[in-house]
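Just dropping this structure here.
One protein chain omitted, others in place.
Chain IDs A and B follow the sequence of writing; residue 1 opens each chain.
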Amino acid sequence: MTISSDLAVRASGIGKVFPSAGGEVTALTGVELEVAAGEFVSLIGPSGCGKSTLLRLIADLDSATSGDLTLYGKTARRARLDQDYGIAFQQAALLPWLTVAANIALPLDLHRWPKARRDARGAELAELVGLTDFTGRYPDQLSGGMQQRVAIARSLAAQPKLLLMDEPFGALDEMTRERLQSELARIAAETGAAVVFVTHSIPEAVFLSDRVVVMSPRPGRITDVIDTRPGRPRDEALRESPEFFARVTAVREALHGAPVLRANER
Amino acid sequence: MTDQVVAPGTAAVVSEERVARGIRSSRGTVLAVRVAWGLAGVAAVIAVWELYKFFGPADGVTVGGDGSAGSGVILLPRTHDRAMPHVWEMIARMFAPTSGGDTPPLVVSVAAAAGTTLGLAALGWLIGVVVGSLLGVAMQRWRLVEAGLLPWIVVSQIVPLIAFAPVVNAIGTQVDRSGFPWPPWLSVALIASYLAFFPVAIGMLRGLSAPDALHLDLMRATSAGWWQTLVRLRLPAAVPHLLPALRLAAASAVVGAVVAEVSIGLRGGIGRMLIQLAGQASSDPAAPWAPTFGTVVMGLVAAGGVALIGVALHRFRRGEDTA
Partner (left out) sequence: MNATSLPGWARIAAPVAVGVAGLLAWYAFVASGSAPRMLPDPFAVATELVERFPLVWEAAGITGANALVGLLAGTVIAVLLAALAATWRPVDGMTAPLVAALAVVPIVALTPILNTMFGASSQFGRQAVAGIAAFVPVFVNTLRGLRQTRPVQRDLFRATAATGGQTFLRLTLPTALPYLLSGVRVAASLAVISALVAEYFGGPADGIGTAIATYAKSGRAALAWAFVGGGIAIGLLFFLLTALLERIVARRLGALRP
């Protein structure tokens, strides 16, 4: 049996209810989820299924109305204060008046790391995401994809064991998206961090994750968990393999709630 | 000039909770709450006034003087009743006769004077709005006109144009003496109008240029001409930009009218009353407060008038960013 301190995330009976004009909105109910250390888990589902809400609960940006949530055995709040996780949002949210290097090192600056250590770590991270030549630039001089890479580098600044990502590639075009997916897969493997990744895109979820958690709205809940461990390196060839398509179909069917008839079976 | 010179940042992602809160409060409660807070603010100001009178040093607070009159920098005023009358004394004085005997109460005289001045300001505002609008339309129509005139208009908003008021008045007097009738009130209205027309010209230009490129393409695709595009698209789209400009113009017209009256000494105007009563302040300290409150009310009425126009035009303001 895994002790909760070994689990990156342990959610048990999690529920979240929002008050609203017409009564209450149940954003999440009865969520049971375990993410092991080093595991890559995606949350996927239509709008209103609660995937972003769940991520925000894990990040302690909101609190659950019921249930129990621990990150490596600690409360979400403790984990946040100890900076045990890094987070990236759909908008890069870079501060416009800071250079790329300063943006990457922002969490370290806020936690008063000495300058030398900060600069060294910043350079390391810039190299990790391939932006070494751009460290002196400002965000308005970067493309969307580059800004998102800075945001990812920033999320890794304090060497967290857990990465939380809320549709970080959602605002990018498909080509850039695929490129960044490959980079993220590489970075996750290199750092050994666990990842909880929210997305709308089925191929993205299947490509990146060890497990895909399928969610449904009204009320927000987990309806299915699909194993997508690739059994081979996550490279471009994976995207064209039959196993990949089979898993994408499995996730799609889980999302639609029923097997999807293939054209030659009608 | 509080029309937002600063464009707000990009729209934020609204969390469910914020939307819910917004839906819950109805418009009526919002207005009542705001009025209540406003009254609380006024009460706070009155409280500060009276508390200072009670606790403050009798001779005020002066920095760096040697005790003789007019030396040093006065930071806080003297507290005795001649310099700072009590709030209730100000109110009582308003209901006492204007100049003793059976002259009507001061508040009535103030109302009459304020009405006169407000009327002149309104006339000036109207002239300014008409001229400013025409200029705005011309600037939108012809790039050359915009290039030639807009810089001058922008500069005129920066410099104290109102410095011209005594000069305009002097010109008016001379013209009048030379036979062409130019009553003093005309000077007042003219000064008010040229303060009002600049913000309207800029607001109209900005508003007429506001429609989406998409909407302009639509008009072009349905082969609508310049005039039709103006009336059916540009003017309606301009309303949210015009209303702050009209409000600024109204406030400017009021200031212009009051200042012009003071320069001219126009009888029956509130500016002259203000100066007169202030001159008698040593014997009648609470009196000058009445026309002062009168000018405040004038400003509020002018803004209220523009707000009414805004209500009448509410159909064209749907989807407007709250200013």
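Keep in mind that, in the parts below, a residue touches a chain if its C-beta (ideal position, glycine included) is under 8 Å from a C-beta of that chain, and two chains touch if they have at least 3 such contacts.
Keep in mind that this is a model prediction, so the values were computed, not measured.
From the listed residues B:A92, B:A147, B:V231 or B:L308, report the one that touches the chain absent from this view.
Reading the full complex, the residue touching the unseen chain is B:A147.
Can you tell me which of A:F40, A:F89 or A:F134 touches the chain that was removed from the display?
Candidates A:F40, A:F89 or A:F134; residue touching the omitted chain: A:F89.
Can you tell me which of B:P199, B:P240, B:P285 or B:G310 touches the chain that was removed from the display?
Final answer for the missing-chain contact: B:P285.
What residue numbers in chain A mark contact with the hidden partner chain?
59-61, 80-83, 85, 87, 89, 91, 93, 95-98, 106-107, 110-111, 138-140
For chain B, which residues reach the chain that was dropped from this view?
1-2, 4-10, 12-13, 15, 33-35, 37-38, 40-42, 44-45, 60, 69-70, 73-74, 77-78, 83-84, 140-144, 147-152, 155, 157-160, 162-167, 169-171, 174-175, 178, 226, 247, 250-251, 254-255, 258-259, 262-263, 271, 274-275, 277-278, 281, 285, 288-289, 291-292, 295-296, 298-300, 302-303
The criterion applied here is as follows: only the chains that are shown with their structure count from here on.
What whole-number Å value describes the gap between the mean CA coordinates of chain A and chain B?
So the centroids are 54 Å from each other.
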